[in-house]
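One protein chain is absent from this view; the other protein chains keep their places.
Each chain carries a letter (A, B and C) given by its place in the written order, and its residues are counted from 1.
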Amino acid sequence: MNASRRKALKGTGGAAVLGLAMAAGLFRPGTTWAAEWNKAAFDTKSLNDAVKAMGGAGAAESKDITITSPDIAENGAVVPFTIASKVPNTAAIAILVEKNPNILAANFDIPQGTEPWVNTRVKMGQTSNVIALVKTADGKFHYASKEVKVTLGGCGG
Amino acid sequence: MADPMKIRANMVGDKVEVKVLMSHEMETGQRKDAKGAVIPAWFIQNVTATHNGKTVLSAEWGPAVAKNPFLSFRFAGGKPGDKVAITWTDNKGDKRTDEATIA
Amino acid sequence: MSRINRSVVAALCVAAGAALAQQPSSTVQEIEKYRAALGDGNPAELWEARGEAIWKEKRGPKGASLERCDLGMGPGVVKGAYTVLPKYFKDSDKVEDLESRLVTCMVTLQGFTPEQAKKDPFGGPGKKVAMDALVAYITAESRGMKMNVAASHPKEIEAYELGRKMFFFRGGPHDFACATCHGSDNLRIRLQDLPNLTKQEDARKAYTSWPAYRVSQGEVRSFQWRLYDCFRQQRFPELEFVSPASIALTMFLAKNSNGGTFNAPSIKR
Partner (left out) sequence: MKNTKIIVLTAAVAVAAGCASMTQRDDAALNAKALELMKASFREQGIAKLDRLVQDDVQRLCSEYSDGKALPKDVAERIEKAEQASIKYPADGKYLGDWKNGERIAQTGVGMQFSDTAGAAAGGNCYACHELTKQELAFGTIGPSLYNFGKIRGYTPDMQKYAFGKVYNSEAYSACSNMPRFGHNKILTEQQIKDVVALLMDPGSPVNK
C-alpha cells in the first residue's frame, strides 16, 4: 500500500505533488516553485480568472496586439498562431482558447532584447475565440481576440 | 529517453530567429483509450531558451499546446557562431536540453 | 444517341464541377493559409533524424546496420532511392516497395525473422516504431528529385496492371473503389482536395507528397499506411502490410507519378 503510493507519487512527478501540496493549503497560486508553472492559471476557464491567476486585476482590449492565423483550421489538433505585440514594455504574451476545457494554452515571458513576437501551435477542441493576452512590465494586461473556425475533415467524418 | 529537438537559429537582419521542434506526446488528460480509461496528462510545462547563459525566452505551457510542439521567436544580441540552448521539462519531471549554433 | 446524351451530361457535370472548384471561396483560401502556416516547421524532421540513427545502428541477431541494404540503386545508396521504387529485385525475386525492401534487408542483413521485421508497421500514440522513422529518413533523401519508376520488367508490368485493376475494384458495403474518390477531376471530400490518380498531373502531386506528418494523428504516415487506411475507410478488410496487393497498387500510383518532383515527408491535416 505504502510502496504503491510512493510509486504513484514518483510516477506522476512534480505536478501531482504540487497539486497535493496546494490542496493541502501549503502553497498559494503564484508561489514560486522549482520550475515555475502557474497551475492556478492553467486551471481557469475564463479570461478574467486567468488574468487574476496571473496577478492582474483585468485586461483592456488593445489594437496594438496582432494575431496572425488562418480564419479556418483544417484540423483542430494543430492550429498555428503568430502573436505580435506593439504594447510598450511587453513582458509576457499568453495564448488563450476560450472554448477549450481550460482557457490558457501557453504563456511566454519576453525578456528585454527579445522581440514581443511568438509563433507556436495549439489545440482547439472546437470553433472558438482565441485571445492573445499581453502583460506589461508594470503588471497591466491587454488583449486582442479573433475567431477561428475548426472544421471536420476526410472520409471518417 | 526523449528524442532530440530540432533547433534552427538564423540571423534575420540584426536579430536571431530561432525555430524549434520538440518530440513530445502533449497528452491532454482528456482523452480515453480504447477501453475507456482516461489517458493521463503528459505534457511539457516549461521551456527555457538561453543565449550565452542569458535567458532569451521562458515559457509555461499547458496541455493545449499541440503534439510535437513547434516554437519560433526572435532575439537581439546574437551573432553567427554563438550557441542557443533550449531546455524543456514535462509534468513527469522528464527533461531535455539541446543546442544549436547560430548560422 | 443515348450514349451521346450520356457523354454530354458527363461533360456538363465535369464542367460544372470545375467551375465550382475554381470559384473563389474564402473557405478554401483560408484552408490554403492554414496549410502554408504549417509548412515551416514540419515535425517529420524529428522522424528523419531518428530514422537516420536507426539506419546506422547495429541491430538484430546479426548485429548489423542497414547501411549495406540495396534499396534499388545499389547497396547503401539512399540518395534518390525512393524515386525508383517499387522495383523488381532479383535477390528476392519480387517487386518491392520501400517498406517491403526494408523488411527484406532486416531479414537478410540483420537476421530478424520476417514476422519480427513486419511486427510494428505503423506508430501510434505513445508508440514509436523503427519503420516510420526509416521511411521518413530514406524518403527525405529523395526530396527535390524526379520520380523515375521503370516498370519495365515483366513482373513490374504485371504489378502495374494488377494495381490498376485493384484501383477500379468496387466492393464492400459502401460499393467503394479507389476510383470512387480518386477517378475524377476537381473533387473534394469535405474540404480536402481529391487528386484524380488516373491522371499524371494529379498523381504526381499526390504521390510525391507522401509520406506525411498528419497533424490529426501526430504521426508520420508512410505510403503503406496511406493505402491501409484508405481501404479501412473504403470498408474493406485489412490490407496486410507489404502484401503483394499493396505493392501492386503502389506500383500503379508511383508509375503514374513519373516525372513529378518528390517533395516529402510533407505535412498534412
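Criterion: contacts are C-beta pairs under 8 Å (C-beta built on N, C-alpha and C of every residue); 3 or more make two chains touch, one makes a residue touch a chain.
Quick caveat, the model's predicted, so the values are computed rather than measured.
S.K.: The complex has one chain that is not drawn here; which of the drawn chains does it touch?
M.R.: For the complete complex, the undisplayed chain touches A, C.
S.K.: So which of C:Lys33, C:Arg164, C:Arg214 or C:Lys268 would be touching the chain we can't see?
M.R.: Hidden-chain contact among the options goes to C:Arg164.
S.K.: With the full complex in mind, choose from C:Leu102, C:Cys181 or C:Ile267 the residue touching the hidden chain.
M.R.: For the chain that is not drawn, the touching residue is C:Cys181.
S.K.: Give me the chain A residues in contact with the hidden chain, please.
M.R.: Residues 72, 149, 151-157 of chain A touch the chain absent from view.
S.K.: In the whole complex, what residues of chain C lie against the chain that is missing from view?
M.R.: Touching the missing chain: residues 2-3, 6-7, 17, 20-21, 27, 161-162, 164-177, 179-181, 183-184, 186-191, 194, 198, 231-233, 235-240, 243-246, 248.
Basically, only the chains that are shown with their structure count from here on.
S.K.: Hey, what chains does chain B share as contacts with chain C?
M.R.: Under the touch definition, chain B and chain C have A as mutual neighbours.
S.K.: Please give the pair of chains with the highest number of C-beta contact pairs.
M.R.: Top-ranked chain pair by contacting C-beta pairs: A-B.
S.K.: Using CA atom averages as chain centres, what separation in Å is found between chain B and chain C?
M.R.: Those two chain centres are 31 Å apart.
S.K.: Where the CA atoms of chain A average out and where those of chain C average out, how many Å apart are those spots?
M.R.: 38
S.K.: Roughly how far is chain A from chain B, going centre to centre by Cα mean, in whole Å?
M.R.: 15
S.K.: Residues of chain A that contact two or more other chains, please.
M.R.: Each of 77-80, 121 in chain A touches at least two other chains.
S.K.: If I count partner chains per residue in chain B, which residues reach a count of at least 2?
M.R.: Each of 66-67, 70, 72 in chain B touches at least two other chains.
S.K.: Mind listing the chain B positions that touch chain A in their complex?
M.R.: Residues in contact with chain A: 15, 26, 28, 30, 40-41, 45-46, 54-67, 69-77, 89, 91-93.
S.K.: Where on chain A does chain C make contact in their complex?
M.R.: Result: residues 69-75, 77-80, 121, 151-156 of chain A touch chain C.
S.K.: Any idea which chain A residues touch chain B in the complex?
M.R.: 11-15, 35-38, 41-42, 77-80, 97, 100-102, 104-111, 113-115, 117-123
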